[in-house]
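Note that one protein chain is taken out, while the other chains of the complex remain in position.
Chains here go by letter, A, B and C, matching the order in which they are written, and residues are numbered from 1 within each.
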Amino acid sequence: MGAGKKDYGIPGTPIFDGDAAQKGYALNAMCYSFNSAENREAFKRDEDAYCAKFGLSPEQRAAIANRNVQQLIAAGGNIYYLAKFAGIFGLDVQDVGAQQTGMTKEAFKAKLVEAGR
Amino acid sequence: MGAGKKDYGIPGTPIFDGDAAQKGYALNAMCYSFNSAENREAFKRDEDAYCAKFGLSPEQRAAIANRNVQQLIAAGGNIYYLAKFAGIFGLDVQDVGAQQTGMTKEAFKAKLVEAGR
Amino acid sequence: MATIVGTIMTSHVPAIGGAIAKGRQSDPYWKPFFDGYPPVRAWLDRVKPDVAVAFFQDHGLNFFLDKLPTFAVGAAPEYPNADEGWGIPTLKPVKGDPALSWHIINTLVADEFDITMCQQMQIDHALSLPLALLWPGGGDWPIRVVPITMNHVQHPLPSPKRSWKLGESVGRAVQSWDSDARVLVLGTGGLSHQLDGERAGFINKPFDLMCMDALVNDPQKLTRYSALDLVREAGAQGTELMAWIAARGATPGRVTKVHSNYHVPISNTAAGLLVLQNEDAALPKAA
Partner (left out) sequence: MATIVGTIMTSHVPAIGGAIAKGRQSDPYWKPFFDGYPPVRAWLDRVKPDVAVAFFQDHGLNFFLDKLPTFAVGAAPEYPNADEGWGIPTLKPVKGDPALSWHIINTLVADEFDITMCQQMQIDHALSLPLALLWPGGGDWPIRVVPITMNHVQHPLPSPKRSWKLGESVGRAVQSWDSDARVLVLGTGGLSHQLDGERAGFINKPFDLMCMDALVNDPQKLTRYSALDLVREAGAQGTELMAWIAARGATPGRVTKVHSNYHVPISNTAAGLLVLQNEDAALPKAA
């Protein structure tokens, strides 16, 4: 589920540990750069060039191309840096949650409301 | 002697503490940049412009102009960063020590040899 | 010596910044959340803190995986805010208090905390939005801050027990600070939430309510959990509870609960709010 090798026994929950951090370094470095609006624009202008600059692995490049959160996490992405990538497309953490759980955003939001009862 | 306000009771020995670190921030930031050969060249090319870029205080700017280690330390300079500034002029820690103790380099070196007996 | 007036623990999520910017405080979705804060502002008007010591995590703004500190203490004259990637409105910088920062740093290192000392630091939504909730309306922030960040980005995380001890040491530092300042302790983050994995959207209301109760009366109970226990019980990002634990550790003596609120959901998060007053400080009584 996560990118690490160790099973921490918490279902459905990636643990971003040293293994994941090593695997995801280039991907997370790119997403960290999106703190800057200028870098976000550069990515939008030429996605290929921007990914190449950070040396993404083919798996990471494909996950970015697919805008697929599960693939990004499997490739070592850390959710806090990935959120900055999602921000480029105006996606929020509920979009990200819906995608990962295979729900519509409305259904995901309803699930959250239900958790509060 | 040092740039801090507190007296630590160790004669002739500056203690680079929080007060000194605050006072010396811009000066030390400039000297830290001298880790890069390119930045050392930029400093040599236009010392005024380079100092201005880092926002040195007038006291710091004068100490840099004077190449005076005691003034640099009084202005908040940290010896480890200052050593990189001295390196631009090919000066080593014995030149730096001789200047601070008011000795010739030969006399300073002799003092060190004496300390080993 | 400085006086700790009390402690505010609150959730933070970036979406709050959007709601404030768009004036949505009275929308049905947001009202139960924003309605929690007027009583806190009334309390702040009474106890009038000069400076806040704030515990929170940096969400990948200052620190990257190249050099990621477990605990970092700000010692800057000013802390700018940033949009963090989402283009949300950037709030005003907040003034620091270098004298208190260095006093805390000296105390922490003497107490064997291996902190990272930061003369430059930006603040993200974990500090800017709580400030905006406590002092709304724009204008300059009427408070100085000492930010203390805790790693919740990359495992191994510090433990709840270590976070508690960090808070204790900071509390001792503040109480030994030679100043007549009134100091607020702030802890931001949580409560239960999870952003990543198939369990995204996980919330644990019974656990949150237990924690909010324990934080008033029996806070050390929470130090028996490991960081991974918190992941399991409070969700992958629910480990931010440790900022509340640290803030509670920094709160000395006898406390009373001034106010609390709990609402699910705000964004993906169970939003909690808890205000404690230090009963050992000489503070004006409520009207």
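The rule we apply is simple: a residue touches a chain if its C-beta (ideal position, glycine included) is under 8 Å from a C-beta of that chain, and two chains touch if they have at least 3 such contacts.
Computed from a predicted structure; not experimentally measured.
**Student:** Please give every residue of chain C in contact with the chain that is not shown.
**Tutor:** Residues of chain C in touch with the missing chain: 62-63, 65-72, 105-106, 109-110, 112-121, 154, 156-159, 161-162, 165-166.
**Student:** Take the complete complex as the reference. Which residues in chain B touch the chain that isn't displayed?
**Tutor:** So the residues of chain B touching the unseen chain are 1-2, 8, 10-18, 21, 25, 28-29, 31-32, 34-35, 37, 40, 69, 73, 78-85, 87-88, 92-94, 96-97, 100-101, 108-109, 111-113, 115-116.
**Student:** Considering the whole complex, not just the chains shown, which residues of chain A touch the missing one?
**Tutor:** 17-19, 21-22, 25
One rule holds in what follows: only the chains that are shown with their structure count from here on.
**Student:** Count the C-beta contact pairs for B-C and for A-C, then tell me which is higher.
**Tutor:** A-C
**Student:** Centre to centre, by mean C-alpha position, how many angstrom separate chain A and chain B?
**Tutor:** Distance between chain centres: 46 Å.
**Student:** If you average the Cα atoms of chain B and of chain C to get two centres, how far apart are those centres in Å?
**Tutor:** Here the centre of chain C sits 39 Å away from the centre of chain B.
**Student:** Please report how many Å separate the Cα centroid of chain A from that of chain C, as a whole number.
**Tutor:** From the centre of chain A to the centre of chain C is 25 Å.
**Student:** Return the residues of chain B touching two or more other chains; collapse runs of consecutive numbers into ranges.
**Tutor:** Within chain B, no residue touches at least two other chains.
**Student:** Multi-chain contacts only, two chains or more: what residues does chain C have there?
**Tutor:** Touching at least two other chains: none.
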